[in-house]
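For this view, one protein chain was removed and the others were kept in their places.
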């Protein structure tokens, strides 16, 4: 069990960084996973930008979004964790939840326009995406969802679906696993971008209901899911390896030549080229 | 012959990574090449994202898309390899095929809008790009082409052309070599982007038939083809060298200072700068 | 005090590089901060692109934009520093000012279109953004603000707000700290991009006055401000660490193998891969 939990923390933190690297989240947004053995709990990072999340940052909450363990000094909780807790409560089949304000999807949340599957990979978001507006139940607010009743209202709007648009705010995506939720978050955004462009060309031809069902079933199988996850993981891990190696080299003791010549190295690239001649 | 086959595997795997690096494919999409000495076979990667393809991943198939050799344990085949096999069967002059869902081209596949050559480099896709829709012959499907009759239907739509749009799905591009197919895939996408922008400005002035013919002939000569290939190869290989060096540095034994100081190296860039003063 | 001033120089130079890294400024644009202990002075970089600014580049000016100390030989001053001085004079509550020509915001400065908060993070720019046009008071000019009367005219247009659009020129953003000013500069630009996209979808639903007030108050609290700053700082510092390490490696003495093999290393990435087989 401990091993499994450690693996899930690792996967959830990687999911955070994948979502950041693929432009779904920036300083804000978050992804959670239901506890692997206790369905009454969920895991989510402490309050910080997803790109900075490592496995140690993952905290455990009850579905009422109470922290299970004492909060380390100086750590904060996400203000909007009710989004996650309330969806986990309402939907026992949901194992992971992502909330984001991706620039690809936001225009639909602002224009109150319907986002519809326009290619097979976008089918994973379902035939229709419900639209929730905080004004309907709560009037004018700060738009963020911090109260249980707000979370419950959103979960109700999600219904049995897998994604819900939130007026002037963002989107929330659910899935039966971390990987599926990441897949759906990314490809629903790509779908939205394509739909916007097609609209500019004058016509949006959506998938029909049967195409949505068949394409979603096809692409949510383990094969395509694993292929996409491996791709996104490689991309962010490649970038992280380059940064880690750079930082390690700079952190070498002064005996190494790393720090001294740096001051003089005005145009090393040009210099290196000149040497070759 | 063995040498030649090894060189083709190398070139095909590089083509995969070029297409990923230039944004034509992401986790999905694939490129194949006809076997250099047996025109009844073709080569394509095992089931994985193009950015991850190395020469060892290349598998050999008959034109009926049966694997020629036993499949290594744990490896999967691309579900849509009939696209490749059926075009190689129908078009003996075709030596390479690329199937993609590039964001530049998809809007045309969704809007059912004609993509037309609007600059000399886009002329390589030909005067007219046929439009194929899975619904016409097969009704509502998962959109992916997994059956021989689907591949044959697409090949028929391609006809004697070099590119075919696929409704709500993507595009398939053919060529007389790997490099020409990569060139046509990339510049048809750039053409589509430019056409979309010109349309937003209010007018799309396409090349006329003679301009298309002359410009295609000019740019498909060895000189421009090699110049473009060298450029794309440099870009992806530069990026890969940086990642490979970073990973190698991190993999150094613990005696090296790479791993230890990393933990402390909170803000090395700022630190390095402070040292200089 | 010395410590505090040194810390502010460090933070201001980091703010310069964050703004460059996030695409708010390019070769042009600048950010200033009021002197921490003397409200009659402000700090801003010498004349250079923000991406190149380090703490040593920061100069001190009176609010009449006279340099407090002798200018080092070969250094230039920003031509538009009156923008900063005049706003600091007119608004004692303003602690930092950013002037930019970000591509996200410029279309509104060119189209004379109102930018309005369309999501909670954009609320930080306020309900209404005033529009200033150099033509109104000064006729046809070079558009840049180099005279005190031009700075005063702009400060008057800003009024008690936090951002002002400048016709055919750019935008100027104010804040109660460097971090708030960076936050407002970045998220007002993201807001502008989203608004443009929503408009293309046919409808822009803005936040109402109460939502703007509540969302601004929520997101300008220390928690969200710190989370965003940490994210942007990490991004630029990661990139800088990679460059610094690369330059340091190239600057190593010839005894190291860094310079020699570079000449031969035509395709090291491919080579490295071949070795593995």
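Letters A, B and C mark the chains in the order given here, with residues in each chain numbered from 1 onward.
Keep this in mind: a contact is a pair of C-beta atoms (placed from the backbone, for glycine too) under 8 Å apart; a residue touches a chain by one contact, two chains touch by 3 or more.
This structure is a prediction, so every number in the text was calculated from the model and none was measured.
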Option touching the unshown chain, where C:168, C:203 or C:221 are the choices: C:168
Touch criterion as defined above, residue of B:12, B:49 or B:207 at the omitted chain: B:207
Hidden partner interface residues of subunit B, rising order: 118-121, 190, 193-195, 197-208, 210-211, 214-215, 217-219, 223-224, 227-228, 230-232, 234-235, 238, 241-253, 256, 259, 262-263
Residues belonging to subunit C that touch the chain removed from view: 26-28, 47-49, 51-52, 76, 79, 101, 103, 106-113, 140-144, 167-170, 196, 199-200, 242-243, 245-247, 249-250, 257-259, 261-262, 264-265, 268-269, 271-272, 275-276
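We adopt the following convention: only the chains that are shown with their structure count from here on.
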Chain separated most widely from subunit C, comparing mean CA positions: B
Interface residue identity across copies subunit A, subunit C - same or different by half: different
Fitting subunit A to subunit B on CA atoms, where both chains share a sequence, rotation angle to nearest 5 degrees: 90
For subunit B, residues that touch 2 or more chains besides their own: 268-269, 272
